[in-house]
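My structure is below; once you've seen it, I'll send some questions.
The complex appears here minus one protein chain, its other protein chains still in place.
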Amino acid sequence: MRPSGRDLSEMRPVSIETGVTKHAEGSCLIKIGDTHVLCTATIEPRVPPFIKGSGLGWVTAEYGMLPRSTTSRMRREAAMGKQGGRTVEIQRLIGRSLRAGVDRVALGERQITIDCDVIQADGGTRCASITGGWVALRLAVDKLMKTGDVTSNPLVDPVAAISCGIYAGQPILDLDYPEDSEAGVDGNFIMTGTKKLIEVQMSAEGATYSRAQMNELLDLAEKGIDELVAIQKEVTGA
Amino acid sequence: MRPSGRDLSEMRPVSIETGVTKHAEGSCLIKIGDTHVLCTATIEPRVPPFIKGSGLGWVTAEYGMLPRSTTSRMRREAAMGKQGGRTVEIQRLIGRSLRAGVDRVALGERQITIDCDVIQADGGTRCASITGGWVALRLAVDKLMKTGDVTSNPLVDPVAAISCGIYAGQPILDLDYPEDSEAGVDGNFIMTGTKKLIEVQMSAEGATYSRAQMNELLDLAEKGIDELVAIQKEVTGA
Amino acid sequence: MRPSGRDLSEMRPVSIETGVTKHAEGSCLIKIGDTHVLCTATIEPRVPPFIKGSGLGWVTAEYGMLPRSTTSRMRREAAMGKQGGRTVEIQRLIGRSLRAGVDRVALGERQITIDCDVIQADGGTRCASITGGWVALRLAVDKLMKTGDVTSNPLVDPVAAISCGIYAGQPILDLDYPEDSEAGVDGNFIMTGTKKLIEVQMSAEGATYSRAQMNELLDLAEKGIDELVAIQKEVTGA
Amino acid sequence: MRPSGRDLSEMRPVSIETGVTKHAEGSCLIKIGDTHVLCTATIEPRVPPFIKGSGLGWVTAEYGMLPRSTTSRMRREAAMGKQGGRTVEIQRLIGRSLRAGVDRVALGERQITIDCDVIQADGGTRCASITGGWVALRLAVDKLMKTGDVTSNPLVDPVAAISCGIYAGQPILDLDYPEDSEAGVDGNFIMTGTKKLIEVQMSAEGATYSRAQMNELLDLAEKGIDELVAIQKEVTGA
Amino acid sequence: MRPSGRDLSEMRPVSIETGVTKHAEGSCLIKIGDTHVLCTATIEPRVPPFIKGSGLGWVTAEYGMLPRSTTSRMRREAAMGKQGGRTVEIQRLIGRSLRAGVDRVALGERQITIDCDVIQADGGTRCASITGGWVALRLAVDKLMKTGDVTSNPLVDPVAAISCGIYAGQPILDLDYPEDSEAGVDGNFIMTGTKKLIEVQMSAEGATYSRAQMNELLDLAEKGIDELVAIQKEVTGA
Partner (left out) sequence: MRPSGRDLSEMRPVSIETGVTKHAEGSCLIKIGDTHVLCTATIEPRVPPFIKGSGLGWVTAEYGMLPRSTTSRMRREAAMGKQGGRTVEIQRLIGRSLRAGVDRVALGERQITIDCDVIQADGGTRCASITGGWVALRLAVDKLMKTGDVTSNPLVDPVAAISCGIYAGQPILDLDYPEDSEAGVDGNFIMTGTKKLIEVQMSAEGATYSRAQMNELLDLAEKGIDELVAIQKEVTGA
């Protein structure tokens, strides 16, 4: 029934390759089906002004899409002179989600910036960015722990994200682009490895959904998060 | 227990005054406690390029805060040369939410723009904008129906929004600014008058929440939406 | 003869409601006929770099129009990415005019920002902004005097502004929008309560005027200023 | 008494050299003392959208200062990414003033753009721009009349501008930069050759002035305009 | 003697992997040592306005660096609100160089956009972009020829680019980042496979060079171009 031919609760194949760029303190290339996102983590000693001197750390994120990551070429945001509303929304979400899984006291007064750049897009880029972004963050923090700059683990529970939606009246897991374009209701669930909720965003465009459906979507999401967290743990040795 | 002294499930006083500006096709001033938002609806014959010739209507929204609507003065976005990420996120949410309650075929090929300008802010401005925005939209559509430009009612079920959050470990309804600043988890529920869900956004900042808590928040939200929709119906005669 | 049916020297009804927002140090809603402007005053301890350490105070202003304050909707300046030339011109005028009535030594090294936001426009918004702006400024200064932060009154003489023009060959006072659109010559007179001139701006668009007409316009302006200052004094107890 | 040593009603030496660039349809270099402005006129067949098809012509202006036209180097507006408020105000004034002296029916549906670029500044650049701008405009119109594109003279009465101010309590004519920096009251008078008023702008910065002083300034301005118009007529053969 | 330990005329290892993204009409990942650039080609039916209707084709290019492609993180140009001067210079160079190798009549009235995005940088990114960009262009044109949209080969002679410089007084080929930072003279040679020159850019920063040295650099460049073109031909089957 799904355009992809997958079962309603079947995810696309997932792979995460770590250490893909030589400069970043942590990096990975996450592939969720045909969605490929390069995630890098940069450690810097400075923090934003509003926490200067607090001893607390900060994690932030930026997101971008290469112009031809999409079916037809998108205009380059740098050439347009600004990041679009969708980009801003997504990078705020990535940063907020990752921060929810960080013990900012244990991290200490430093900033880690996660850059998520979409090399190829086929739906679910923001979820892939969060899931891959956590891996890059984990690898960067591992470096800080190895050098003794951080002594207590600030990342006790992984953070992952998965999309769900209602397609042709049925809840489905992990929408690809053709499914996403058709679904009247879709959104993202961001959770920790122990299934605690960090963020739920479930939107309807020209449609609505019932509370019962919301519960079915949450069931699907928990299944997807389990699969993603297993891979995150495997590739980071966490 | 709440800074406001309200019960956990108690909303602030709500009032909606209609017809507050002479130029707009629909307008209201919504007050939810000390949060005051002016909402206006503008009808235009043109639609965005991507639906030109489709016969379908469009509803969009813009949001702004007056510089001194807040405790300390904010910089004017026009003077900064761009709308901030928060503004863009909010106005996209308002537009999406209102569209979910519109029969775009019945509306016909025209655009209605809802402007939501915050005169005074004390938490919950985006929810007030959606709830008041629907009233302005309803009044503008009434004009179109009175003149016969629209013959079938495109707004069968009202749209309203309410914030909920977890404060000191307990779910609360309709957060004001001091509550919002302290809550580790908070978000917005947007529903129709028949309690169908349009959008759920529940975020944690440096915290997490359980699925059971999510359900308690939904219970509170349904109570709040009931109260708001009753007022929307009363002031619009819907 | 005037579209408004008023006598040549007759102003529109004027009202000034004070204390309209809870956050600002001073505020009022001024209504001159159908022109409604919300004016707020914000006191800040910092001053612009060029007077730092001088002991002198500063008064500045910003101006904006809500998108649907006008007959047809204007684009939001924040969305366009800049303040238009007309906006910049007006806010510079408001700031300069109010400063002319301030004893900056008595004010002391602090800045007061006057925000003038047009809720509904029907001609004469810049004059209403200056007249209402002075009331907001007066109320903010009163607070500083009550707390003893300012000991000598820095606002000895009120500042008010009124438009005049030549319509169908005859000088008229206080133009509303239909009159303003038709007048070949129009401008603004800004004066103190004792009728000292602060600024005269009298422009012709595709027309000219004689020195005798200039004098008649000044006579009208003095009459209008008298009426405005009386109301300013009444609402501020000055 | 004046820093320049001039009499109260004495202008600086004025010269206008025409035909200074080979590409423009009209051009001149106007020197008023040490203030040097290059003015060019460009004729284009297109008009702004709001008069398309009306048969009426349009005259508009742009203004700029070379970075080192001033005592200390100013930042280049192109590098800053926008024209400052002062620039926008001045170029609107130049355009409006010149249009007041144009018979737009006689000009026919075409646009003439006057560019005023300040090569060296010593006070009074906006007045020099208007006075020199009219000469460039006159020369461009002469070309249109020579080719028969325009048959009835659209520029019957020259337009010129002069600054006046109150310095050390006394009205003075044609302020140079040191005088302008010290004067508490100053402004510009724009008139036609027959002494009809086009625009009066008289501002006080931290000061006020009386109606009697306003009249003395107008007397001075009329004297200055007479001298400028004589030179305009001489160099254009008008 | 070189920091890299290479011989003066020794290039870094070069590899070009084609077909790396599923959406683009042509794509490759070029690696020149540790410099990795993703190049994609997009075919569009529209051409720039200045050649509309001419029957001629157009090739243009855009360039970007991922924020953490460099040793320390660069600010994202989209977030800064504009492309920097270096970016603009480079993308103009890439477009101009590739166009020099295109028979625009044979290409027909269509545009091909080459996007060059630097995944990892270690010197020579603009040269890698041109060399890899030609491969992406070749693959896109192959598609057009396979479908019969283009019948005569518009790319008869490959285009490649290589950097040279003077390091510690000696001419060297293919500078990596540490060499580039130290060289007083460096630049790029862009040539066709038959060694015709397309562009020479040889700059000194705080240094100069002799005509004899210029000739030695050209000798080195010819050697490098030979090696690059051999690989281009191999991977495209050209």
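Which chain is which? They are A, B, C, D and E, in the order written, and residues in each are numbered from 1.
Throughout what follows, a residue touches a chain if its C-beta (ideal position, glycine included) is under 8 Å from a C-beta of that chain, and two chains touch if they have at least 3 such contacts.
Everything numeric here is computed off the predicted structure, so don't read it as measured data.
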Touched by the hidden chain, restricted to displayed chains: D, E
Contacting the left-out chain in the complete assembly, out of E:Gly5, E:Gly85 or E:Gly148: E:Gly85
Chain D residues that touch the omitted chain in the full complex: 21-24, 27, 34, 38, 40, 42, 44, 62, 64, 66-73, 76-83, 87, 113, 115, 117, 119-120
Absent chain, residues of chain E that touch it: 82, 85, 88-89, 92, 96, 99-100, 102, 104, 187, 192, 195-211, 213-214, 218
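We adopt the following convention: only the chains that are shown with their structure count from here on.
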Smallest number of contact steps required from chain C to reach chain E: 3
Angle of rotation relating chain B to chain E [CA atoms, steps of 5 degrees]: 120
For chain A paired with chain D, centre-to-centre distance based on mean C-alpha positions, whole Å: 59
Computed distance of Cα centres, chain D from chain C, in Å: 28
Overlap residues in chain E, where contacts from two or more other chains coincide: none
Chain-level touch network, classified as line, ring, star, complete or other: line
